[in-house]
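Some notes on the structure that comes next.
The other protein chains are all here in position, but one chain of the complex has been omitted.
Order as written gives the chain letters A and B; numbering starts at 1 within each chain.
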Amino acid sequence: MINKKRAASGLAAVLAAAGLGLLLGGCGNGSDNGKVQIEMVHYKPEAVKAFEEMEKKFNETHDDIELKISSPKDAMTVLKTRFIKEDAPDIIGIGGDVNFSNFVDSDMLADISDFEGLSSIKQAYLDIDKNLEFIPMDGVYAVPYVANAAGILYNREMFEENNWEIPTTWDEFITLLDTIQASGQQPLYFGFKDTWTCLAPWNAMACDLAPADVCQQVNRGETTFAEEYRELSEKIIQLLPYAQADPYAYSYNDACTAFARGESAMYCIGSYAVPQILSVNPEMDIDSFVFPANDNADEQLLNSGVDLQFSVMKDCENKEAAYEVLNFLLEDETVQIYLNDQNAVPCKEGSFTLPSMLDGMKEYIEAGKMVDYQDHYYPAEMSVDALIQTYLMEGDTDAFLENFDVQWIRYNRDLIRKVQDYEAKHGSN
Amino acid sequence: MKNDRKRTFMMITIPVLVLFFVFNTLPLIKGFMYSFTNFKGYGSYDFVGLRNYIDLFQDARVGKSYLFTFKFALVGTLIVNVLSLIMALALNNKIRFKSALRGIYFIPNILGGLVIGYIFGFIFTYILPAAGKAAGIGFLSNSWLSSTKWAWFAIVVVAAWQSIAMNTIIYISGLQTVPEDVYEAGSIDGATGWTKFKSLTFPLIMPFFSINMVLCMKNFLMAFDQIVALTNGGPAQSTESISYLIYKNGMDGGQFGFQSANAVLFFVVIVLISVFQLTVLGKKEEQL
Partner (left out) sequence: MKKTSTVEKTNWPITILLIIGCLTVFFPLYMAVIIAFKKPSEMTNDIAGALAFPSSWGFENFREAMEVTDFWNSLGNSLLISISTVLLAIIIHSLAGYAIGRNKAKSKFYNLAYLYIVSGMFVPFAILMMPLVKQTAQMGIGNWVGVIVLYVVFYMPMNLMLYSGYLTNIPVALEEAARVDGASTWRTYWSIIFPNMKPMHATVAVLTALSVWNDVMTPLVIMSGTAKNTLPLAQLNFQTQFGTNYNLAFASYLLALIPILIFYLVCQKQILNGVVNGAVK
């Protein structure tokens, strides 16, 4: 008998963990204080200080709503797991990229076209978001908040010392690269070991060399990448001789450090790299210019996309309160809190102080002459960045473009079918 | 008495099996279901039948990842097992500073991916090429991490550097079951030592050899952290392991359904390999 009891207690020990969990699991959901709770999850943990300030300010000025902002690491994974748990937050702050497209496509976001704050957002950014929808939808699904811009960052001091001019056409750009190289200095530095940095020149040059909606066109079966990306592919590979040897050995961080240490005059990357560069060399005087990828300066466009935008989840129970939060976030003072912290470009109309490293791009931003990043349309699993890296290493343009088309169809099969169904139903215009 | 013994064993085994089923097999079955869908990891999805499995066999990238993973695992397992057995014998010898040395060799196993990535990135990108150039050694003068020919081996080196500690610990604990006079002689004292090791020590630690082979093989086959830290699958997609693809495209990308199919296939393949390994090694164990 004793043995049985002992053995049974062994069983109990085995199940103890699970049982304990069931008991403890119930608590910890928090208590109600009569206020409407709005939870926001965003994917910019680097801006956690700015968000903490916003949260505090909001809760001080609102008696009826309690705002809780969380800034988790690896936010996309966290968000996906929270969806699985059916514990979605009320508002999400993500980038204007393919994840957004997928969320819209999966019918997870609420239509917020009745939100008045939208009228204060620059049309260019609303258009960018609209283009991200796989299939044209009725309604609006996000409030663009801040954007970033990409092109060329340059070392203003080096340029002034050597009297180099800012190039406005592709020919001028190549001439400048030759001049810098002839002077014994390094014109460009790439961190292509981190494959995503291959997309920086690619996206920036694509603004001038490929239609903004090339991916949608291909999905509708109207064109091929072999056709639209040829000039872009041929030009991007011409940059390699002007960079350090074996750029695939160096990481993004190596490249930021090298540029910060004056090892290269220019760095083809976005405004988002500035904080990392300044951390190495806080004194550095950085400015930027729009990538001149074609020969007509007037036709050039700035590469700019929505870096942070807010969407209300479809399951949000209290849309009024969520709008109240959005209204607060869009107040000029709140926007400025974010800008001061993050060197970003606001999507809202109005006079905000732009960071000085965007001097060279200001004109384009103000005029709304902007195109989104091409890679915001690429599915992550296709790893276009790695395809570009492979191409740069191997140099076979035809093979690369052919492969691009093949891979695109393979990874977007379901989407292409959906788009073509839609076209068949609604007729293309 | 016999019944008591049988009953006790059952009373232990059944709850353990239940626990394991609930938190391992049950989710696996659910994952298996997803492998017949085009689920992205969220939102709505459709059943697509066997499409994912058919695609698996036609996808060049998946094929390449299997080749890479097996080459990587084979070489890695070999290197780690040889080195950790030597390390265990050495550390189990009559040496000075035993605790300190054991502690030091354990450290690589604790360092996180960010540290490994940065430091070995620096060594492979800057220090080794500089040393190679200075010494005129051709294959060292370029970074291994940017070479489609060498990058995989750089990861083997780092992964081995990290995992030797763990396998050494298992060998050391195995050596504790060997009577002292056997392994003392069995190390480095020339031919007699080697013979003794082969005929006395090794048979006694054979179960630990099997365990290490399987664990090590498993760790290398499922390598992920070191790849993310060192190459992130590059250069030119030459170091994408199966786990890397499953994780990156299944979780970060929208291929959850397809990569679930990949995971199921991968699981079946490794189980077959390991059962084979265990059976062969098990027979060896009995023979010795």
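The working rule: a residue touches a chain if its C-beta (ideal position, glycine included) is under 8 Å from a C-beta of that chain, and two chains touch if they have at least 3 such contacts.
All values reported here derive from a predicted model rather than from experimental measurement.
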Next on the checklist: Among B:Ala154, B:Leu230 or B:Ile270, exactly one should touch the missing chain; which is it?
Outcome noted: B:Ile270
Next on the checklist: On subunit A, where is the contact patch with the chain that was removed from view?
Outcome noted: 2-3, 6-7, 10, 13-14, 16-18, 20-22, 24-26, 28, 44-46, 72-74, 77-78, 80-82, 84-87, 252-254, 256-258, 261, 263, 272-273, 275-276, 279-282
Checklist entry - Given the full complex, what residues of subunit B touch the hidden partner chain? => result 1, 4-5, 8-10, 12-13, 16-17, 19-20, 23-28, 30-32, 34, 41, 90-91, 93-97, 99, 101-112, 114-115, 118-120, 122-123, 126-127, 130, 161, 166, 169-170, 172-174, 176-177, 179-180, 187-188, 204, 207-208, 210-211, 214-215, 218, 221-222, 242-243, 246-247, 250-251, 256, 259-260, 263-264, 266-267, 270-271, 274-275, 278, 285
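Please note the rule applied: only the chains that are shown with their structure count from here on.
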Item to check | Residues of subunit A touching subunit B in the complex | outcome: 3-4, 7-8, 10-11, 14-15, 18, 76-77, 80, 83-84, 98, 102-103, 105-108, 193-195, 246, 248-251, 253-254, 379-383, 386, 389-390, 393-394, 410, 414
Next on the checklist: Applying the document's contact rule, which stretches of subunit B touch subunit A when the two form their complex?
Outcome noted: 4, 7-8, 11-12, 14-16, 19, 22, 38, 40-44, 59, 118, 121, 124-125, 129, 142-143, 145-146, 148, 231-237, 248-249, 251-255
